[in-house]
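The complex appears here minus one protein chain, its other protein chains still in place.
This part shows chain A:
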Amino acid sequence: MSSAKIPSPETEVSVATSRLERFVDAGIWSSRIVVILLTLFAAFALYFVVTVPLAFGQQLAFATICFVCALGFRRLQGQYATLVMIMLSIVASGRYMFWRLTETTYWERPLDAAWGMLLVAAEVYATLVLMLGYFQTAWPLKRKPLPLPADRSQWPTVDVFIPTYNEPLSVVKPTIYAALALDYPSDKLAIHVLDDGRRPEFKTFCEEVGVNWTIRTHNRHAKAGNINEALKITKGEFLAIFDCDHIPTRSFLQICLGWFLRDKLLSMLQTPHHFFSPDPFERNLGTFRKVPNEGELFYGLVQDGNDLWNATFFCGSCAVLRRSMVEEIGGIAVETVTEDAHTALKLHRLGYTTAYLAIPQAAGLATESLSGHIGQRIRWARGMTQIFRIDNPLTGKGLKIGQRLCYLNGMLHFFYGVPRLVFLTAPLSYLFFGAHVIEAAASTIAIFALPHMMHASITNSRMQRSFRHSFWAEVYESVLASYITAPTLLAVINPKLGKFNVTAKGGQIAKDYFDWSISRPYLFLLLLNLLGFVAGIVHIAINWHVRSEVNTTILNLCWTVYNMLILGASVAAASERKQVRATHRVTMKMPVMLKFSTGRTLACETIDYSEGGVGVALPSKIEVPMHERVTVSLFRGDEEYAFPATVGYTEPGRVGLRFSQLTREQEYDFVKTTFARADAWTGWSEGRRPDTPLRGLSHVLLVGTRGIAGLFEHLYSDLRTWMNKRPVDVKKLKTKDQ
């Protein structure tokens, strides 16, 4: 403890932060007049800072000072320093956009104008989303759970809904077991499996384990309709909804319900969607648990930011809703394919609140393949666009300005398709056609654009560091851009154009393969950029003596190379890695006892578990023979549960145990001691390297390079198999003839 007394840079920083925070928290700021006056003053000052014309040297000096300030504030802890960085980023982006819109939008040729306007529009969109993002996530609420009253008789009644349609029973079983294991008085809890497939094996299973098998006669409005039918025949005060493969932890209801008793207007509380299997990006790029996945930004930061503005979205699963309020809006919304977000919007319009708890209290399987992942995102993009069209959050009654802006960003976010494609092709207009899309010298562009990008980069890296590593958004968006562009545009034109598609889960990918069909757009763009690159090199060689031409070409070449590497990462994401396991292993260290046929025992710790067994670390490099029969005991508090197993894998100090046929009771016990543990998903991101913009950039570029290299490998091997195919077939025929 003596080390704490040594003054370190960190302690000095925290002292400075607290002084700053004390100043900002002072009482005078709560006066309405002071706030209005200051806001006016700030708006005027911002206008002045953004619009004042500066000569080249002056702009360079101003931008440098701003960036040095930002770097200084980056060293401070706390949310207020973040706000200062946001402000500096807004200034840099504001100056850039003002300059861009007023000085560079004069085009000499129609071709320049066409490309130029597209690019300006894309930039305006990107800046708008950047600003909305700052607003949305400026101050994450970080809500803590409230305990339920000690007297259990005061706890409300709850219906748990598990809607399913065509998922196999093996996928739904763990969820049902975990629902049964919820720590909640059984007389106040009713579990309903809403089986839209009306399958007899579900009926049998539900009856055996003692949950309600609830069906309807039709399948109108898919999941939303399914839940609405169930609402008619149930009567709990609250309903908890779990997608059929989202396994809740035992503490789910106790963690989630507290806020409903405190806030009488609370209509919905959402918890994160956590995935214990890698999504296609994580699997194909080898980033599982190392780099935050696509969803983590939303569930880690965006929803927490929304919560401040009372604009938490409902995400369809792992959430609790108050029945009376859901009934008041006529049940779960059925007008769009994203019924969840629309339901929350309707609740907000009636003045009800929603809440977010960033504690993973349930977990499920991620989408298996990239095509499935893309299909799901298309649905989200289409649905959000539909809401934008039929129930626009900017207009209509009941919403506060903060809520409107959060919803706006939630929807605008899905329009990134066209702008992303524009950015991926913009340098080509110059490299191919010599179009001057930005009417300015390369150096001038640099002193305006670079501060804009660098501020945005370090500010976002600070705000999102645990939830999205720098430059990964570019990868995620580039993969999806070509696919969500058409559906979003179609839905803008006519919201009715849209079809619900269920995401297949629980499958497996039998062997490594490259998804040529899904990566067609990236390959096309990659080829274009490659040609552009060659054209640029040729252009430099021809115009070596014209310095301005060379500079502009180099600027565009750098952009093209960056685009190629981002596309390389997209290509890598489409290179499906083999996934042999039908069930996924979850890393978890917990005590386990092994009992051998000799009656001897071993006290060990688990390495991981899956639905089919456990991996166990053996002390002192002990070796256990293959196929040995073992009894595995897992613990939950004082309770112990024993499972029969055989050794399926062995090496010194480690053993993989496969369960023998488990009874229903044992299957239930296993879910209870593993997936349903209250601490099952905490500490998921432990051991990740912290993000910095340069580290993120180099990682993305490395992944992109590997992607391009891998592409050539696949091209070579696929060509070879294609070439070899014919002679092999001929041979086969010959042997048959003989």
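Things to note:
The rule we apply is simple: a residue touches a chain if its C-beta (ideal position, glycine included) is under 8 Å from a C-beta of that chain, and two chains touch if they have at least 3 such contacts; residues count from 1.
Just so we're on the same page, contacts and distances are computed from a predicted model.
From the set "Chromosome partitioning protein ParA", "Acyl-CoA dehydrogenase family protein", "ABC transporter ATP-binding protein" or "L,D-transpeptidase", the protein name that UniProt assigns to the chain left out of the figure is "Chromosome partitioning protein ParA". Residue-wise, the contact with the chain that is not shown comes from A:R600, picked out of A:R22, A:H218, A:R262 or A:R600. Residue A:I622 is the one among A:I622, A:A678 or A:L701 that touches the chain not shown. Although one chain is not drawn, its touching partners on chain A can still be listed: residues 593-595, 598-603, 619-620, 622, 631, 633, 638, 640-642.
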